[in-house]
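Note that this complex is displayed minus one protein chain, with the remaining chains in position.
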Amino acid sequence: MDATVGALAALLNGEVLGDAELPIRKVDSLDNADAVTLSFMGGGTKLRALDACRAGAILVGSGRIDDLTPELRERFTFLVVEDALDAFLLILQRERPPRPRANIGVSPQAIVAESATIGERTNIHPGATIGEDVVIGCDCEILSGAVIGDGCRIGDHSTLHPRVVLYPDVELGERVILHAGVVVGADGYGYRLRDGRFEKIPQLGSVRIENDVEIGANATIDRGMIGPTVIGEGTKLDNLIMVAHNCQIGKHNVFASQVGLAGSTSTGDYVRIGGQTGIADHLRIGSNVALAASSAIHKDVPDGETWAGYPARPVEESFRILMAQGKLPEMRTRLRDLEKQVKRLSAELKRTPDSEAA
Amino acid sequence: MDATVGALAALLNGEVLGDAELPIRKVDSLDNADAVTLSFMGGGTKLRALDACRAGAILVGSGRIDDLTPELRERFTFLVVEDALDAFLLILQRERPPRPRANIGVSPQAIVAESATIGERTNIHPGATIGEDVVIGCDCEILSGAVIGDGCRIGDHSTLHPRVVLYPDVELGERVILHAGVVVGADGYGYRLRDGRFEKIPQLGSVRIENDVEIGANATIDRGMIGPTVIGEGTKLDNLIMVAHNCQIGKHNVFASQVGLAGSTSTGDYVRIGGQTGIADHLRIGSNVALAASSAIHKDVPDGETWAGYPARPVEESFRILMAQGKLPEMRTRLRDLEKQVKRLSAELKRTPDSEAA
Partner (left out) sequence: MDATVGALAALLNGEVLGDAELPIRKVDSLDNADAVTLSFMGGGTKLRALDACRAGAILVGSGRIDDLTPELRERFTFLVVEDALDAFLLILQRERPPRPRANIGVSPQAIVAESATIGERTNIHPGATIGEDVVIGCDCEILSGAVIGDGCRIGDHSTLHPRVVLYPDVELGERVILHAGVVVGADGYGYRLRDGRFEKIPQLGSVRIENDVEIGANATIDRGMIGPTVIGEGTKLDNLIMVAHNCQIGKHNVFASQVGLAGSTSTGDYVRIGGQTGIADHLRIGSNVALAASSAIHKDVPDGETWAGYPARPVEESFRILMAQGKLPEMRTRLRDLEKQVKRLSAELKRTPDSEAA
């Protein structure tokens, strides 16, 4: 890269606060920046991230202009644009172009059943395994070590990263991305106790993953017992998430990492769940619900509500409880004081003639 | 499928509430049912699951007969049998027969050490790797991408799904099922701080998994430091569970997903643990113990008890605390009111002559 802040401002339709002649040689994060780096401050970046930053110039959205104190303007040149993320990605992707897509087709080092159907321009990388009767669409990437069970169907433009496992008869829509180590369609956790032993209940349903779903590394989605477990269109699941059998996840949900849903629970659309939150079985989480991180959900949550806590409650209620919890030791002391005072009052009152007469 | 509810009732020794002539073309879950579907209501199915259900007929156990309101009987034909799950599985397995077992033997595309011993009728699928001195029993399935370390022993009729990893010298009993991505025998997490650096403590024990154990996708069972980590006979572990080094898990335990046990903890027999619960190290969990989901266990739990909460306590105690927590903000208000009243009373009492004399 060989530019000036001013030239980049012209390209991005932005405004320079500082030295427009400053040379820019690379783009990088605030932590990794030096004097010839253009770096980036997002909407969520805390100002303290600039404390030890040595960037020459920082791209920032016009929405944060009030944060740019005189002292900061002294230290950095700012390039202010309307949408800082868009602008930064434009530069970053130009600086770090993706490797050209490999033109592999079906690798001779892949293991592909003769009955499988592979679409045009799809790459089956060396070391991938494709079972009987599998149908894979066009423009897909099936990376090394992925194992696709018999009878699976994969829509166009999907990517299965290394070591993804699909058990038999799983269905993926188009533009689905499954990250490394994801397991889709393992048996749901169903047993019944008979004569002192847990007997396996066959899990004869499957999994349907709709268009534009992305699932993070080492997450697991179990197959249904009778019908399919469903991950709705556009939903994004982070790493190490567990979705148990028979769950019906709605469209455009976003779940952070290590979230767990027990069996047969459903969610509406646009549900957001923070990391590590657990949801009990057979519950209904409404549309547009937000659940805070580290919560434990034991009840249905109605549409549009935000819940938090252990056990989870509507967030205002939960917040009041958490605030009061912080005061608990003090409350204990105050309660003890009150008891003493009341005892003393009571004794004193007993000593007043009328009271004793009562 | 081409039957009537009446014909199925005859087959299943059941009773029809409704239209015995209703044609049945398929079996499916309540969510996926249409007018010619036989669906299924289990012991745990909530009645609201029928709200939007369009099934023609529903198989149900006689134990739920009181739930079948006149309105429900109006909407659906019910097929009532003694054991609904048994009956439904009979039909479902007939409708969805498993693929015939492949007759692969040792695939030429598998990587098998010459010193390994493979039992009769065992399939080593393409892309599986079998180390030196491994002994695998009869009628096993070792699926693609599984990696079996040197010296492992696997009992008859066991199934290792794709990408299971056994580190060296792990022992599996008979009829063990390990789902995709399970890792057994990785080094326990043992270090000691020396001169400012954590030095690895060699983990020279192993793992013993007894007969009829099933372990869910991407779960991890670490090897012991000296002796074996043990998973007792008949125990079923769900996905993404962590069992640390030296744990001794009893027989017929059932742990839901994302449970974590720290090192050297033991459980008795018939222990049930809800999802995401964590158990500290060196604890003893007695037999027939139940631990609620999302609990944090910091103490031993005696035989037969049910614990819950954060930190966990006996469930009645924990429940009383949780109930009281819900009242905390109100309690704060009441405490403040009381303080005011007592202050006022105190002032008033001071003004009574006798009190002042006291």
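For reference, chains read A and B in written order, and residue numbers begin at 1 within each chain.
In this text, a contact is a pair of C-beta atoms (placed from the backbone, for glycine too) under 8 Å apart; a residue touches a chain by one contact, two chains touch by 3 or more.
Here the structure is a predicted model, which means the values were calculated and not measured.
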Which of A:3, A:72, A:106 or A:345 sits in contact with the chain that's absent? A:345
Out of B:158, B:248 or B:267, the sole contact with the unshown chain comes from B:248
Which of A:72, A:135 or A:293 contacts the chain that the document leaves out: A:293
Touch list for subunit A against the chain that is not drawn: 27-32, 39-40, 44-46, 48, 85, 88-89, 92-93, 96, 99, 109, 125-127, 143-145, 161-163, 179-181, 212, 214, 216-218, 234, 236, 238-240, 252, 254, 256-258, 275-276, 293-294, 310, 322, 325-326, 328-329, 331-332, 335, 338-339, 342, 345-346, 349, 352, 354-355, 358
Where the missing chain touches subunit B, by residue: 111, 127, 129, 132, 145, 147, 149-150, 163, 165, 167-168, 181, 183, 186-187, 189, 191-192, 196-198, 200-202, 204-205, 218, 220, 222, 224-228, 240, 242, 244, 246, 248, 258, 260, 262, 276, 278, 280-282, 296, 310-311, 313, 317, 320-321, 323-325, 327-328, 331, 334-335, 338, 341-342, 345, 348-349, 351-353
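To be clear about the criterion, only the chains that are shown with their structure count from here on.
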If you average the CA atoms of subunit A and of subunit B, how many Å lie between those two points? 24
